[in-house]
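Apart from one protein chain that is not included, each protein chain of the complex appears where it belongs.
Chain lettering (A, B, C and D) follows the sequence in which the chains are written, and residue indices restart at 1 in each chain.
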Amino acid sequence: MLNEMIQTIPQVLIDGLTLGAVYAVIALGYTMVYGILELINFAHGEIFMTGAFIGTAILIVLTGIGWVSAVPAIVMLITVLLLTAILTGLIGMGIERVAYRPLRKAPRLIPLITAIGISFLLQDIVRFIAELKKGNFIVTGPSLFTNQLSIKASSISSIFNDASIKTSFVIVLVTAVIMMIGLDFFVNRTKWGMAMRAVAQDRETASLMSINVNKVISITFFIGSALGGATGVLFAVQYGTIDPYIGFILGLKAFTAAVLGGIGNIRGAMLGGLLLGVMEMFASANLTLLTGGIFGAEYKDVFAFAILIIVLLFKPEGLLGKPQLEKV
Amino acid sequence: MKTLWNKYKQNKMAHGIFLLIYICVSSLSLFMAQRSVTAFLLLLSSLLLLYFTNFKNLTKWLIAGIVLAFLLPFTASQGDAYQSYMEVATLVGIYIAMALGLNIVVGMAGLLDLGFVAFFAVGAYTYGIFATAQASNFMPFGTFPLSGESFWIFIIFGCLVAALFGILLGIPVLRVKGDYLAIVTLGFGEIIRIIFNNLDRPINITNGAMGIPSVTPPRLFGIDFLFPSQFYYIVLVILLFTIFTVRRFEHSKIGRSWKAVRENEIAAQAMGVPLVRTKLMAFAIGASFSGMMGVVFAAKQAFVDPTSFTLLESITILVMVLLGGMGSVPGVILGAAVMTILNLQVLTEITNWLNQLSMSGAISIPDALSPAKMQRLIFGLLLILFALYRPQGLLPAKNRIYDEKVLQEGSGQTVLGIATEQSQNEKLNVKEV
Amino acid sequence: GCGPKSESGSLGEKNDSTVIKIATQTPLSGGSATIGEAIKLGAQLGLDEQKAKFKELGFELQLVPYDDQADPKKGVANAQLIGSDKAILAVVGHFNSGVAIPSSEVYEKYAIPMVSPANSATDVTDRRLKTVNRIVARDDFQGPAGAEYAINKLNAKKIFVVQDKTAYGSGLAEAFKKAAEEKGAEILGFEGITVGEKDFNGVLNQILSKKPDLVFFGGIYSEAGLLIKQAREKGIDIPFMGGDALDASTLVEIAGDAVKNTYITSLAGDSTKSEEGKKFIEKYKAAFNKNTESYSIYGYDTMGLVLKGIEDAIKANDNKLPTREQVRDAVRGTQDYQGVMTKVSFDDKGDNEFAKVFIFSFKEAAYPAEFVGEVGQ
Amino acid sequence: MLQLRNVETYYGGIQALKGIDVLVDKGEIVTLIGSNGAGKSTTLKSVSGLVKIQNGSIVYNETEVSNKPAHETTLLGIAHVPEGRRIFPKLSVKENLLMGAFSVKNKSVIDQRMEKVFRYFPKLKDRLEQKGGTMSGGEQQMLAIGRALMMEPNLLMLDEPSMGLAPIIVEQIFEIIKELNQEGITILLVEQNAFQALQIAHRGYVIQTGEIKLQGKGNELLNNEEVREAYLA
Partner (left out) sequence: MSILEVQNLTKKFGGLTANQDVSMTVEKNSITAVIGPNGAGKTTFFNMITGVYQPTSGSILLQNQKINGLKPHEVSRKGISRTFQNIRLFNEMSVLENVLVGMHTHLKAGLMGILFNLPAIRKEERASEIKAYQLLDYVGLAPLLNEKACNLSYGAQRRLEIARALAADPKVLLLDEPAAGMNPKETNNLTQLITRMREEFNLTIILIEHDMKLVMEISEHLVVLDHGEKIAEGRPEDIRNNPKVIEAYLGTGAVQAG
């Protein structure tokens, strides 16, 4: 039994990391917005979904005019990523403007209502457009990367099986890491990043430092949503098929990941995402083995949530979160 | 104009007359126009009007009781739409009770709970399993399904089991704070749902995803409860009990300690409020209402399956609380009623109407925009508008107003710290605003 | 709508014909809206075609589509609305068995006949409600039919079963598993996935290491498409098999080339085969500017059957508006109704005696798949 | 330099300022004193733009600044050290100081200003990497003033800089205020510690429930019977 588990580990790890990378980058968006506004932006999952659709639409259009075959896939990907990021970034900014800004002084949980409202709106609007254009809201985009690489894990040790990966996996992972490092640098090393952190801690005082708080919050939403949208593109590239309802579950998982890593913490979001992905993949591949068939793959979320709860019990602020000791 | 309005505001008589006329007109119109949702809603909103009158509490309760127990069912009963109104009214009652339960947890104790529907599920399954043959899969003794008479005991049972689960969930709560709590409860809710969805193996307890069909209907004095118009009364009774209980708690030592914990944990502890116990109590009591309604729901649907207990459901209940006004009992009642009626009746009717228009060719809509699919969109829009225009909730929470005169009087007869036996406390007249 | 009494029907009714409404209840929004929509449109086409005929009888036909959102609670609440609209004489629906079961408890109370174009779960008719009928095969017929084909024709000895943990998916998977075991195959695994998720590599890794001859999937096309696609990417090139819910063009769209070597047991035959089928497809396309789904034609046939029942009831009632009970009994009494796709005779439970299971194979990435066999009762 | 005319400010329905007139000339130290809730902080907030005024006008260096948002008034050279210090707790001391010079692009200017801050508060130089939130109350107050100085303001508004500080620190703070003023910074000071505030102020205003009750030279007010009775007793 153990043998079987170990054999599949390289593959499980790779699959888990792919999924985890997607969780992680979505989690970054949650964490950023949360870090500044203490607002769980429940519409973030839908922004991710919108990004996936925008990206796919751009790809389809570009394919239509024969661009895709003319340029290398990677150039193509970067173009689509950037375009989508800008568009979803703008959408995010707009959402903040309409649905969150008027509620800054309202009780803390009220923006939750508008967030849910926005989610429903985005889902249906995207669905309308997709159905109008394609007659079906489940959309499969052109695939950019189809190569399979094989990792000879068995050459490391014979207890491992070989693993295969899509080239897109490498691209997803690399992009995700670049995004995280970029974001980390931006927030911790640049003046605007510092302004964001200042706004997060004390908006009023930040405005006394000549910081235009509204602008900073807009920028935060822009970046968070741009990341979300870009992740949507990565997702579409990796999994091929999207529908207007992908945002809900993925958003939920990503939010969980953000909390697991310590919400508000950028590296935490990354760690939480990757961990959650690997955990889930491990559970669905091995739970049956581990429990002798009593609990199967369908319990993978129970497994993941149980671990989350256990982690929070021992480290209530998440893995990388700093304990928020209230000075009494 | 303004003075007239002010006069009106102070005059009980005027209130009474206006209300009476209103109720008469709306019930008459419901009586006459049986398919009219508008009339039905108008009659329901007489309760809202009633809430704004300055009658004594007892009077208000009496009038509300008459409207709900007699007038509404009677006037609606004359036509075909009767059962569908009662179905909506029953579901409204169920959601109100749940929202009131969640309001204790979120609104009063300030604990963000995103897995609240789990308790509802627990209640529903408790009855569903024993009121069908399902229980014989794992219970070697006893004959199942239990008879419909057992339903009444199961209401209490569901209440207790849900409270127990509330405490179970509460235990992690002791350490986790704020939005972390949200995710822990969310996880808990999902865990419960997934477990119910999979407990057909190794022993078939919940029948898994297939759900449990043909749940025995409740039975009283040889009468089976089959129709919404019958369940309506069960729900009404439980709901009254719930409101009554919540009101009691709200203005008691326990209710105050919930709010104190919400406002400032550290100060609350320093004032002798035990954090753990207080929070657990909020979870348990909040859960118990859901548990009871879960039992009713299982009996009403005659079918229990895990898809009724998704995260979206928890979020919906939370939105009811937020929309109505966190911590405000009347607000939450209104919020739950508005959300449920919107979702189940108004939106369906609107889209049906639009649909007829488009089918009869009055307006032409591309298929992708078919009105039948627009419910969620409209719902989303409404949510945003509500939140933007009533950010404090429809009826924001208010503190109890104490009458200074009475307190002063009372003080005259007591020495600081020691209340004398004969202090005429009964006179203490507490008003709600 | 908010109009006056229902008997007088809806807006702007000038002539004296009585309105008869037929409701559909299917998911029009949410993840499985494609087929829900297809059923509705099929039914709509069926109804539109017969409007003239009923006009002559002095009745005006109207379709009232309800969106059950694949949610039992919504289904039940809609059912109450349907029940209280006296003009509604029958229901075409549902798509999900999980919604059909509780909703039909309500129909039964109002004696509104329901005919399902899609629900295959055994509990739908096993509760022996007078109002509940279906024209498709049951899962305990479909599952074994698949098992039979997998073992005898595809030579599968070791089978891995995946299901989506919904009422439909697990019911079908259980039925398949049971039959396959009886027929001597070894079940290597019985795993669940989550509806709405997009990454099934975890379960696929199990399949990879267990090396079965065939994978059976109990679930819906959207997950199936991804499952198959991801399996092929992992190099799992054994046959996949699934049930009626895979019979949708979207499956091919999602899986692309990967769909090759996939077998489905369908409740709907190949409509392109017959002349009438082809005609239907054309009409449908002309009316809605959309391609048919397999269930479109079932929506159409169901509507035809329902209207036939109503017509019979009208005739039996001296050309007057029949009661719901009369319609209910007339529908249940259907014998040898010949639809475009299927023939229907209801037994005492409301199951169709002529229901068949058809087996299709995807030889290439095109929908519909190639017909390879059928199994009757 | 700064002139408030008939300023009225509301919090929701509550009127906190009922039409006050205050004048601060260049190079002065002007102090506002008054009991709790009199509206002292609100006056400062009205000037810096943290709250909106309903009525009246605020003119700074001939520019109308009424209802300009805070991030714009600060650019004009008005620095506001808010009540309760309001350090960014999770930013380091250095970052807190840098926030003060947020609008400055030139790096060498920033360095120069920082050196100047260290001249007043050498203690900060040793703690550059410490998180603001972990500093003691006195240190935080220094940091808050230092942060405001990074803006190189013409007008420095201080809201109760001595609150909660040890007597020895209070003394230091008042010394520093005097020093800053001598360097040419105009100062508007709100204090509960009326005794010390009036001692260093050129002029003072007594504010009560949103209205100016008295005004005059610092030492005049110090010796005014009414003032002694109400605030110094």
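One rule holds for everything that comes next: contacts are C-beta pairs under 8 Å (C-beta built on N, C-alpha and C of every residue); 3 or more make two chains touch, one makes a residue touch a chain.
Fair warning: this is a prediction, and the values are worked out from it, not measured in the lab.
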Query: If the hidden chain were put back, which of B:R201, B:R219 or B:R256 would touch it?
result: B:R256
Query: Per the definition of touch given earlier, which of D:T63, D:S136 or D:N223 contacts the omitted chain?
result: D:S136
- line: Out of B:N204, B:N264 or B:T310, only one touches the absent chain, namely B:N264
For chain D, the residues touching the chain missing from this view: 14, 33-37, 135-139, 160, 163-172, 192-195, 229-233
Missing-chain contacts mapped onto chain B: 245, 248-249, 252-254, 256-257, 259-260, 263-264, 266-275, 281, 397, 399-402, 404, 407-408, 410-411, 414, 416-417, 419, 423, 425-426, 428
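What we mean here is this: only the chains that are shown with their structure count from here on.
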Statement: chain B to chain C, mean C-alpha position gap in Å, rounds to 36
- request: Quick one: which residues in chain C touch 2 or more of the other chains?
  value: 29, 33, 165, 192, 289-290
- prompt: Going by the touch rule set out above, which residues of chain A reach two or more other chains?
  reply: 124, 127, 296, 298, 301
Task: Could you list each pair of chains that touch one another?
output: A-B, A-C, A-D, B-C
- line: chain A residues touching chain D in their complex are 191, 194-195, 197-198, 201-202, 204-213, 327
- prompt: Quick one: in the complex, what on chain B touches chain A?
  reply: 106, 112, 172, 175-177, 179-180, 182-184, 186-188, 190-191, 194-195, 197-198, 201-202, 266, 311, 315, 318-319, 322-323, 326, 366-369, 373-374, 376-377, 379-384, 386-388, 391-392
Statement: The answer for chain D against chain A in the complex is residues 48-50, 69-72, 74-75, 79-80, 82, 86, 88-91, 95, 98-100, 102-103, 133, 147, 151
